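Every protein chain except one is present and positioned as in the full complex.
Then we have subunit A:
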């Protein structure tokens, strides 16, 4: 059963490809929300209605219309264990909401996992395209093509005034959410991040950071996405995000070279300390792990860690999360066990690949 493959590999194939500006941008994503006109949204569906939705939408994949994507995989959520669902969530292939609800949820996945189609999530249909590196335009083009294929078969809920009708009014109109996941360690270290994030939000974009208990974003990862879906065309939304992200990338890059010329020794010390800790620690929590991995990732891109392979760091960012750890080590673990297993996993990966 090839669904095992999706669950077992920490890295989706699309993450292996070194996309444009991948030293700063981890991934670009576009999601399109659509609904079938004549049926209630998933929240108000009864089981027979949600089954109709699932069959109709899976049917589009079944009769080969998605052939351009290669051999797509269809997975009904009921076929998966709780742990398998958690792993798919950690790989960003399904949302926590789809994993938790029981209303005939399903998933269509392309072979390299860059396209995932969620059925009966908050909306009947959620088409998601993930690209490695900075490829937000490419992600939109790919997602829009899938949208066109579904539209040939499905009578979408669409209204002349409000556009594509979605379950949540924050998605109505275009129904698209485009985002860029960026690694911005140099902007954080040099203290420029707040000023830049403030500027970004003034042009209608939203920023998400994953915060731990300390004062820095965990792993220095920030997701910038469009806030508005109504009153702007898809092209305007994508271009706005593209231009702003472009500038953030340039700021991060110049902050990195400034770090290198002005405080090389201190940065090198920080990077190598993190490497030292990750390759020797016996216990490590997820927050420290992602911060240290972030330092190492910066080090790799500044040329300060020539012995480390960047792909291993990308993989560790995913595989050190709770679901993956539990799967790798067999059973449900206490947080303490997890911290020990996490350290063990990181140590072994850093040793065998360096």
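Heads up, the rule we're going with is that a contact is a pair of C-beta atoms (placed from the backbone, for glycine too) under 8 Å apart; a residue touches a chain by one contact, two chains touch by 3 or more; residues count from 1.
The rule we apply is simple: contacts and distances are computed from a predicted model.
Only one of "Periplasmic nitrate reductase subunit NapG", "Molybdopterin synthase catalytic subunit", "Aspartyl beta-hydroxylase" or "Protein-arginine kinase activator protein" fits the UniProt record of the hidden chain, and that name is "Protein-arginine kinase activator protein".
Of the listed residues A:12, A:35, A:116 or A:314, the one in contact with the hidden chain in the full complex is A:35. The missing chain, though absent from the display, is touched by one residue of A:82, A:155 or A:269; that residue is A:155.
The residue touching the chain not shown here, chosen from A:81, A:100 or A:194, is A:194. Residues of subunit A that touch the chain left out of view are 35, 37, 39-41, 43-44, 122, 144, 147-148, 151-152, 155-170, 172-174, 193-194, 197-198, 201-202, 204-213, 215, 218, 227-234, 237, 287, 335.
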